[in-house]
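The complex appears here without one of its protein chains, the remainder shown in place.
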Amino acid sequence: MSADTNEGQERKFKRIGTRPIRHDGLDKVTGRARFGADYALPGMLHGVMVRSPYAHARILSIDISQAEKVPGVRAVVTRDDFPDVPIGWIPAGSTGVDLGANARTVMAREKVLFHGHAFAAVAATTELAAREAGKLIKVEWEVLTPVLSLEQALAKDAPILHEGQETKGDHPTPEGDSNIANQVCFEGGDIAAGFEEADVIVEGHFETPMVHQGYIEPHACLANVREDGTCEVWCPTQGAFGVKGEVASIAGIEPSLVKVTPTEIGGGFGGKIPVYIEPVAVVLSRKAARPVKITMSREEVFRGSGPTSGSRMWARIGAKSDGTFVAVETKFDFEAGAFRGSPVGAACMTVFSPYNCENFRIFGRDIVLNKPRVAAYRAPGAPIGAFAAESLIDELAMKLDRNPIDLRIQNAVAEGDRAKYGPRFGTIGFKEVLEATRSHPHYKAELGPNQGRGVAAGFWFNAGMQSSATVSVNDDGSAVVRTGNPDIGGSRASMALMCAEELGVDVARVRPLVGDTDSVGYCDPTGGSRVTYATGMAVIEATRQVVDHLRARAATIWDIELDAVEWQDGNAVAINGSAEKGSMSLEDIARKMRLTGGPIVSSASVNPPAAGPGFGVHVCDLEVDPETGVSKVIRYTVVQDAGKAIHPTYVEGQYQGGAAQGIGWALNEEYLWDAEGKVENAGFLDYRIPVASDLPMIDTVIVEVANPLHPYGVRGVGETPIVPPLGAVANAMRHATGIRFHRLPMSPPRVLDALDSDGASS
Amino acid sequence: MAKLRVETTINGEETEFLCSGQDSLLDVLRGPLAMTGTKEGCTTGDCGACSIVLDGRLVPSCLVLAAEAEGRVVETIEGVADGQKLTAVQQQFLEHGALQCGICTPGFIIAAEKLLEKNPDPTEEEARYYLAGNLCRCTGYDKIIRAVLDAAAVRREERA
Partner (left out) sequence: MVTVLFSNAQSRYTNGDTSIQVDAKRVDQLVRLLVERYAELEDILEHAAVSVDGVIHNDALYVPLPDSVEVQFVGAVAGGSGEAVSEALLSTSSNVLREAQVWLEAGRSVAVATVIETWGSSPCPAGSQLIVDADGHFEGSVSGGCVEGAVIEKACEVLAQGEPAILEFGVADEEAWSVGLACGGRVKIYVEQLL
């Protein structure tokens, strides 16, 4: 559909921008809402995954005979029960997938590649029996030397995870088998000349740890394979259609035989796009001829799902003494985990792209090692790169004695400027966001002893991709809007708002539904900050078609031409020569649907281009206790361009939630490993995410620079908020303690060490 | 091994169930009793999603053995609303948008009700520390705390 370029900025909205109570809210505050683990079927068996005790080993043989004899056990499965899907990237348009890697992540085949890698599963009448049976599975292992760090992966005689894996991507690539899966490089201008020209150069090495999305709901699923081979799956997922495809390829079932129902989902942040247990539940159900439910424990989530990469980075910026950036360069190494696919590419695309600079070389490598295979985590890769870039810009500001916001405004990209990955930016709001930050009261608040203020910026591209929506009118004039995007942050309320806006009715008269893969048209997953933009676009288009039908029905009733009927605020209004007919409400038209042509139902589907970047700037005030090393965030503000905030409460919620995750990443979160590659802190006690007493109120400012690609001006907002915090908190730490931290997290013991060593250990 | 028979009171109703010695109260609530409003986030008492009230005390039900419920009074999220009437805490959660995915919400509501029962006029800091045992990954806690403080005000007014 074509979007009205200026509509977003000029239109007066009646419902968009209000804050109605979300339609699913009642069920969520009373415990009625059903999440993945809340489903059950009669005769259901409990499925349990059996996981590797080694970080790197070849599976020589698996003997399940003893396990099968445990009373209550109805099925035991291993690699032999799954089709052998070849490893290899299969492009699909401009994206693609490695079905073989996905299959092996779910169920190990030739090798186990991380501690906790599943190699078998058991379904039994009780969970206890299943676990006991799991312990009786006998495996002949050929234990291999694990590769547990980037240094080890890159060492000269490093054990190779995947024989035959050659480095892809930009030259020069190393010869032969390598743990370097991919190299990516964006270059422009002449960086040698650029750094020659620079009056000031700041550079640094930075390190970030592997961290987890930390969703409170563990993965869970219920699968039922019927006598005719058709199968139903219920699971919390960010994309039911994706689960359908993955189950089909990994379990070896025709996709048309699979129906996936997305349940309510307790957090995803990218980590619930891949599948980990669903295909196994299906195979167990098929073998046992009974429904099978699998739930991951919290420990399994940490060991066996998809965290994001740890990294080692080096970067430098060259600038003139007046503050103009003249050269930027990076070398990034990102952990992919067991199979290729870290977000190093997106990190390279985002890292210095908010700033104009003609001479650049942004280089990154995707490196496999014996850790869990990484999955997307909210703006994947971007927060990591921004930590390095924004820390260096802060150093530069100090060296040049410039206000850090002013320095950024001076170099900030605007419409028509080029991103480092090639295209020119369209309408963006980076400068507007910076200006709004500068004039915010937080920026002028007084700081006390041991307190410091840090500023950082960032952005995310925001995807388009495919979405479908169906709107139908009930005979009482209420409406239902159906889409296929699971609601992880309040999006269904936004769908109802957009539908209500077009219809001209109260949002309580519109019921939003999230459908399963049989009852809605195809929708790409909830992710990429795309739902309010792309699915919203489909909703608006479908509703506009409904409005055209309503006008036509009124025209029939009045016996006038269609173009003599306008739609105004929930009513058909006769105009021009027919004006004396007056107006007719949606309810009146709905009541007569049967007489004027039957039910009114319209669908629309879209595949729009990428929404266009949303920029954010964060300000963090940190107080550091020099005796304990404990930091407290005492003030935090998020300023971000949303294009158009459909439901401001949930836009604010995204800003605050992303900031909180970033603060945790900066101050406390990290995977801790033992010498054999086992995660030592696989639980919420020792993997310390922020709690209510760690944080202050998080102030938010919604800037609206309308996105011309969307009818209402919407930009995605979900991912940008996690990009600036690592830099903002690290910069605040620098100003509070005088020490520049190059390694995250800046946890109390590390802060104390650094204070004691005058920064030598940071 | 034979199952144990437990007689208890849940949300004001006399209830009995069978369980094994190692079942947690969370297991039994969510399993045989089909009361899935109480959520499992970790089973180690770290996340608060399984919060219930046992004999008037806020506890993580994953760390209570089902057998321990014998003869005691259990209150869960399903019993918080007064029939069709939401409590001030529930209503304020809705008005403030203090939930995004909603998985932590039952635990927070149980904990917040207990907080306000003990301390009808908490400061922001007191509310934050009391609720520090309930993890949320979506909201950053801002709207949750605002909802709780506003609920406190509404309750004080109702009682005034």
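Chains here go by letter, A and B, matching the order in which they are written, and residues are numbered from 1 within each.
Note that in this section a residue touches a chain if its C-beta (ideal position, glycine included) is under 8 Å from a C-beta of that chain, and two chains touch if they have at least 3 such contacts.
Here the structure is a predicted model, which means the values were calculated and not measured.
Enquirer: Can you pull out the displayed chains that the omitted chain is in contact with?
Expert: Counting the whole assembly, the omitted chain is in touch with A.
Enquirer: Specify the residue from the set A:A121, A:I180, A:I273 or A:V565 that touches the hidden chain.
Expert: The single option touching the absent chain is A:I273.
Enquirer: Would you mind spotting which of A:P71, A:G229 or A:G597 touches the chain that isn't drawn?
Expert: A:G229
Enquirer: Quick one: which of A:D84, A:D506 or A:D563 touches the chain that's been left out?
Expert: A:D84
Enquirer: Touch as defined at the start, partner being the missing chain; which of A:G242, A:G337 or A:P690 qualifies?
Expert: Going through A:G242, A:G337 or A:P690 one by one, A:G242 is the residue touching the chain not shown.
Enquirer: Touching the left-out chain: which of A:A463, A:V520 or A:A732?
Expert: Of all options in A:A463, A:V520 or A:A732, contact with the hidden chain holds for A:A463.
Enquirer: Even though one chain is hidden, which residues of subunit A still touch it in the full complex?
Expert: 80-84, 90-97, 99, 102, 170-171, 185-188, 225, 229, 238-246, 248-249, 251-255, 257, 270, 273-274, 286-287, 289, 345, 349, 376, 421-426, 461-466, 522-530, 607, 609-610, 612, 709
We adopt the following convention: only the chains that are shown with their structure count from here on.
Enquirer: Express in whole angstrom the distance between the two chain centres, defined as the mean CA positions of subunit A and subunit B.
Expert: That pair's centroid distance is 29 Å.
Enquirer: Which subunit B residues qualify as touching subunit A in the complex?
Expert: 22, 30, 34-44, 46-47, 49, 76-78, 80-81, 86, 90, 93-97, 99-106, 109, 124-125, 127-129, 131-146
Enquirer: Considering only the defined contacts, which subunit A positions touch subunit B in the complex?
Expert: 19, 21-22, 24-26, 28-35, 37-38, 40, 128, 213-218, 264-269, 295, 297-298, 488-490, 649-650, 652-653, 656-657, 659-661, 683-685, 689-695, 697-698
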